[in-house]
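If you scroll down you'll find the structure; I have some questions about it.
For this view, one protein chain was removed and the others were kept in their places.
Letters A and B mark the chains in the order given here, with residues in each chain numbered from 1 onward.
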Amino acid sequence: MSQDLQPEQQRQTFWETMYAVDRRWLYLILIIIVSILVINPITVPNVEDPAAEALYDYLSGLNEGDFVYIESDWTNSTRGESRGQFEALIRLLMRKKVRFCISTLGDPQIPDIIRPIIEGIAQEAGSNNYKEGTDYAIAGYFPNLEAHVSGLVNNIRETVREKRVAGRSIVDTPVFEGITDLSDAKCVVVITGSSTINLWYERIRAKTKLGLMCTAVMSGENIPYYVSGQLVGIAIGAKGAFDFESLLEKEWPADQNPGYKNFTSGRRYMSPLFFALMLLILAVVMGNVAMYQLKRTGRHN
Amino acid sequence: MELLQIDLTLPRTDANLWLVIGLAGLAMFVSAVILFGISRVPSNFRRPLVGMFVFIAGLIWILDWALPKATVQRASGETDSIIPIPIWPYEYDLVMEKVVQGSQVLSGVLLALGVLSILRVHVKRLTKGQKDWPFSVVLLGSMAAMIVIGLGEWIANNREAAGIPGNHEDMKTAFSVVFIDMLQILDAAMFSLIAFFILSAAYRAFRIRSVEATIMMGVALVVLLGFIPLAMALTAGLPTEGLASNFRIENLKSWILLTVSTPALRAIDLGLGLGLLAMALRIMLGLEKGVAVD
Partner (left out) sequence: MLAQSVFTPEWWQELFSPDGRWLENSLLRITIGAILTLGLYSLLYRENKFYRFTEHVFVGLATGFSVVALVKEVLWPQWWVPMLGVPEREATPDVSAVPAVEAAWLWGALLPVACLAFFVFSKKHGWLSRIPLGIIVGLWAGQQLNAFQNRFLPQVADQARPIIPLGETSPAMAVNNLIVVITWIVVLSYFVYSFEQKSKFLQRTSLMGRWLLMVGFGAIFGTTMMTRFVLFIDRAYYLLIQWLRLGEQL
């Protein structure tokens, strides 16, 4: 700053510039911050959210051989949040030897996206060599949410009977042994980026527990259902994925369990998210200070 | 209890294919004739007629809600003591199954209507050589490509499942390119753009001028920070037990979400629920404008 200008004048020009700054500079800063931290993430410790912990603890407390039904309907459009949640959930169930069946809604390609993820996790240390058709089943894609949820609640075996693994209907595999009704499942976990969960609230009968892993944007409308006990727990967004990952790490510390993979995108996305949000907060503050300064000097229209 | 059942299905064998097609065609024809008759009704009967369709459709679900559900024998050996009610000539659950199925087909065709309108706009732009017509070519081209490849993959899958030899892999690969590598990626990119617009709006539009705006910003800030582990470090010095622990940012966030935001949103929810219920009732009784009435 040069000495020959009046201090008052200097400040005015500065705030005027700030007030009228091109939004593209903001975009550029955001892109730079996120790029640096995506390439070189900072690892941070976690404090788990109680609602996510409630879901984790419930699932982690299940016995070997218990059955969980998963309704997964995330696609690439919410991959940032949902994939980390999905991976952590599958890891937990496999380590606990809990049987599970997954059906998908939303897009017919989801089974093709999730199958390799599940098979990859099954190969990891601690995953008990999970096999499709023995320990888990993929019931595949169901086009009609309405009919699917009603069908599962009314008659789970008939609803998924058509889906086959190695020529056998999945309900004839060990995965469905002893499962005649949805209430035989210890929990229905819904992983979603859309409002498919609403239909579950409406249709599920009180005997079956319901868990939710959703995007952060959905948390506001769904936390009330956790408070009222309609949900056993709720994992929210990338933080929910990170919560599950940290809880996996607590239960199976990687240094004592060689080969265990506990962390994926949940932790990876935390540091870029933090700095991006810091930028956002800074933007709000700067915008307000600039307005205040201009108002004070009477230059704001 | 054996009720009189009218079986409207035929066992399907290779031999009776034409019989089935004939009967289905007859059903279509009869239905079309009835609808033609309906289209001729005097104009003052039109409104009650549509209203009747609406009311009956609604009644089906209300009966489903009101009627007891079928007995369920559970793995644990416990039986739910609810009585199944057979509704002539089917059990009601079976009726509901068909209703849901039929409503899918109807809404599917309504969706096709939307596609048709997009098509009309762009074909018109193209044939009249209006401004930006090359983009309409792009749109129609990618639409056609998706339809051809999408249906091609579906047929390839069916043929493979039926054991028909041939090269099925190419179509599947092509479909995963247009679907996973293009459509889904575009979808994700489109949604992520909003991050930038929020940032820009935060800078330009979030002016703290009123109590309301201040409360909203303050809460948004606490909630944001409460979800970010790095931000929790700000208050990590506070004890985890006792009164002071309430001011740890993650606890503050949880408290706001569970104790203040939840009942506030529930109040909106209740209003919404009651509103939906009232609207449903108005629709069924033919009082709501735009459905059966103008």
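Some observations on this one:
Throughout what follows, a residue touches a chain if its C-beta (ideal position, glycine included) is under 8 Å from a C-beta of that chain, and two chains touch if they have at least 3 such contacts.
Because the structure is a prediction, the values reported are computed rather than measured.
Note on the undisplayed chain: of the listed residues B:Val95, B:Leu139 or B:Leu238, the one touching it is B:Leu139. Screening B:Ala24, B:Val123 or B:Leu234 against the full complex identifies B:Ala24 as the residue touching the chain left out.
Residue A:Ser228 is the one among A:Thr17, A:Thr43, A:Thr134 or A:Ser228 that touches the chain missing from this view.
Within the complete assembly, residues 24, 27, 30-31, 34-35, 38-40, 77-81, 108, 143-144, 164, 167, 198, 201-204, 215-221, 224-225, 227-230, 236-239, 264-265, 268-269, 272-273, 276-277, 280 of chain A touch the chain that is not shown.
Quick note on the criterion: only the chains that are shown with their structure count from here on.
We define each chain's centre as the mean of its Cα atoms; on that basis chain A and chain B are separated by 21 Å.
Per the touch definition, chain B reaches chain A in the complex via residues 69-70, 72-76, 93, 96-97, 100-101, 103-104, 176, 179-180, 184-185, 187-188, 191, 195-196, 198-200, 202-204, 206-208, 217, 221, 224-225, 227-233, 250, 254, 257-258, 261-262, 265-266, 269.
Here chain A touches chain B in the complex through residues 21, 23, 26-27, 30, 42, 44-47, 49-51, 75-79, 107, 109, 112-113, 143-144, 146-147, 150-151, 154, 178-181, 183-184, 216, 219-221, 223-224, 227, 236-237, 239, 242, 270-271, 273-274, 276-277, 279-281, 283-284, 286-288, 291, going by the rule given at the top.
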